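My questions all concern the structure below.
A single protein chain has been omitted from the complex, and every remaining protein chain is retained in its original position.
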Amino acid sequence: MALRIGIDAQGLSVGRLTPALTGPLALVVAVALVIGILPLVVSDIFILLQLTLFMAYGILAMSLGWVWGYGGIFSFGQAAFYGLGGYTYAVVSINMGGSTAALFAGVAVPALFALFLGYFMFYGRISTVYVAVITLVVSLIFYKFLGHTAGYEYTIGTAHLGGFNGMPALPPINTPGDPMRMIWPEDMFLITGICLLLVYVGLRLLMWSSFGRAVAAVRENEIRAELLGYDTRLYKMATFGVGGAVAGLAGVLYANWNSYVSPTVFDLGFSAQIIIWVVVGGLGTLVGPLVGAMILGFVTIELGTQQTVDVNLILGVILVLFVLAVPEGVTAQVRNLYARLVERVPGQGGA
Amino acid sequence: MDLAGIIAVQIGYTVASLALISAGLAVIFGMMRVINLAHGEFLMLGAYAVVVSTKAGINFWVSMLVIAPLFVGIVGVIVERFIVRFLYGRMMDTLIATWGLSLLFIGIITTIFGNATESVVSPLGSFEIGEFAESQYRLFIIFIGVLVIGVIFAVLRYSRAGLIARGTMQNADMAAALGISPQRVYTITFGVGAALTGLAGAALAPVTGLLPTMGAAFIAKAFITVIGGGEAIVTGTSTASALFGTVNQVTTFLSTPVMGDVALLIAAVILLRLLPQGITGRFFRRWL
Partner (left out) sequence: MSKVNRRTFLKAAGIGGAAVAAAPTVIVKPARADTIRVGGLHDRTGVIGIYGNEMADALVFAVDEINAAGGVLGQQLELIEYDAQSTMANYSQYAQRLATADKADVIFGGITSASRESIRPVFDRFRKLYFYSTFYEGGVCDRTVFCNAETPAQINGPLLKYAMDKFGAKTVYTIAADYIYGQITADWIKKYAKDFGGEVIAEEFFPLDVGDFASTITKIQQADPDLVVSALVGGNHIGFYRQWPAAGMQDKIPVASTVFGPWENAFVSAEESEGIMCSYHYFQSIDTPANHAFLERWRARYGADAQEIGTLAICTYNSVNMWKKAVEQAGTIDRMAVIEALETGISVEGPGGTVTMDPPTHHTIMSAAIAELNGGNFNIVEVAENRTPDDTATVCDLIANPDQATQYRIKVD
């Protein structure tokens, strides 16, 4: 069945266009400016390198924000697509040298795999909690399998999978047609930043499209959507596939940042971490997961620079206090605060 | 023939230890729908409790069967009263809070005991079937596993406390109207789940390495078992343990431990595809 157009936008959070449009637009412009100017003025490469990683994490977090926050599918194994993207990029780029094909493969393979897994799960009408477990299990299978590939028989073309030690020294993304041109950390920062913006804008547009509205309808009430004639299984599968593609892109960028992938990208800890980024940032928004990923990534790294108190101990306390104190996530909290401030200033809060 | 005997013991052991590590989680998740990501750390605390009290001169069996469950049970009650209580109905927030707790417990234990601690030695000798020797402690784990499942069943089925607990989980408002404090029932259920987990950790202490991060090795398996089992706590956990444990152990023996784990995971995926509600969603539906 084709994806149908036309559901009443009323009652959906994205329905009111004006305020919904100005916010994201302002954000995109602001972020674009920062990404464009930063490499010119920051002489410290380290800041760029670190932000590059956090932007890749941000894209990954947005993929879960889309699948879970918008599509209502709780994927506990988003890391599976991320890792698959990284590994695909690694195998293809080592075999083919040039990176353009590797980049596309790194997005396409996880997307196809997500569609396949989505078909398996949603056409089997598996309920929410069980979808979570299956995605987690799939991620763990990848973890186990790739950890097991230390032997030389696990070589694809010229790429040795390397088992637990992973695949080092991956060729970086390069300019199509001019593979010899060096990629500097500044360039990588720009590429990752542009990907981040494209993903954000792409997901936004998707949410506003008739497809996106149908996805929201399926999330809100699956039976009603079905009675209205939507094949909910198809919509869920497509939502999941898009999420897989975005996560795969994040994986490709990560593999580039690091020139290295290893099975740890599939482990339980990392899967849980993605969920925590999304919840900390704010479920149901697109910016939230991005913010969550950046804040937590930054905190974790800074904590490791001190040796006085155990890192886990502090992180644990932060997370527990956070849930009790900031239940709706950072984004919602900031938005509420902003709304309150705007209301207090007379003559300004007429939205 | 001797080989068949020893393999049977090992399958029994794998099944029993799977049931043991999952029982506490089944109670907490099955009855309260709380995903406790600190489950592995409750196991770890149980193992540390038995080691610390044994070193303090307390009898091993007392440490394992009484002190460890009691200690972890108390920890569970504290966690419920000060954290989880505020998060009922907010499944995802509970997820983060318990993840935070898991990190916190790892941090505390690392700070106190360092990264490595000498564990207790298995107090039983070995036995032989023909030319094969195996630890008697494995038989003991099988015994404890059966005992724990049996006790949970008996309590839920025959005791007044079990009836109250089941009633509260089904309809908290109705239970409250009948003069029962759901709050108290939740606290006690959470504490019991934690205590069972502590017991499992204590029972495993003599056969594993004791380190603050040991919980991570168990949590995924425990979750898969509980969810594979479905709604019914006792029947679900025991049938899922039996299925997954057998698949795991047989594959391990025939090929390698990696393939054993992969076979377990694949079995779980296929099971959930065929029975989206877990085993007890289709079979044994009215069982506990």
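Letters A and B mark the chains as written, and numbering starts fresh at 1 in each.
The rule we apply is simple: a contact is a pair of C-beta atoms (placed from the backbone, for glycine too) under 8 Å apart; a residue touches a chain by one contact, two chains touch by 3 or more.
As the structure is a prediction and not an experimental result, all values here were calculated from the model.
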(request) Looking beyond the chains shown, say which of B:Leu104, B:Leu211 or B:Val269 touches the absent one. (result) B:Leu211
(request) Among A:Gly166, A:Gly248 or A:Gly329, single out the residue that touches the unshown chain. (result) A:Gly166
(request) Sort through A:Leu51, A:Ile73, A:Ile141 or A:Leu190 and give me the one touching the missing partner chain. (result) A:Leu51
(message) Touching the hidden chain in the complete assembly: which of B:Ser22, B:Asn36, B:Gln249 or B:Thr280 does that?
(response) B:Gln249
(message) Even though one chain is hidden, which residues of chain A still touch it in the full complex?
(response) 34, 37-38, 40-47, 49-51, 53, 144, 147-148, 150-152, 160, 162-166, 168-169, 184, 186, 254, 257-260, 262, 264, 269, 298, 300-302, 304-305, 307, 310-312
(request) Just the residue numbers, please: which parts of chain B touch the chain that's not shown? (result) 3, 6-7, 10, 13-14, 17, 107, 110, 114-119, 121-122, 124-126, 128, 131-135, 137-138, 206-211, 213-214, 216-217, 249, 252-253, 256-258, 261
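Just so it is clear, only the chains that are shown with their structure count from here on.
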(message) Based only on mean CA positions, could you tell me how far chain A sits from chain B in angstrom?
(response) 33
(message) For the complex, give me every residue of chain B touching chain A.
(response) 37, 83, 86-87, 90, 92-97, 99-108, 110-111, 216, 219-220, 223-224, 227, 258, 261-262, 265-266, 268-269, 272-273, 276-278
(message) Looking at the complex, which residues from chain A come into contact with chain B?
(response) 120-121, 124-127, 129-130, 133-134, 136-138, 140-141, 144-145, 147-148, 268-269, 272, 275-276, 279-280, 283, 309-320, 322-324, 327
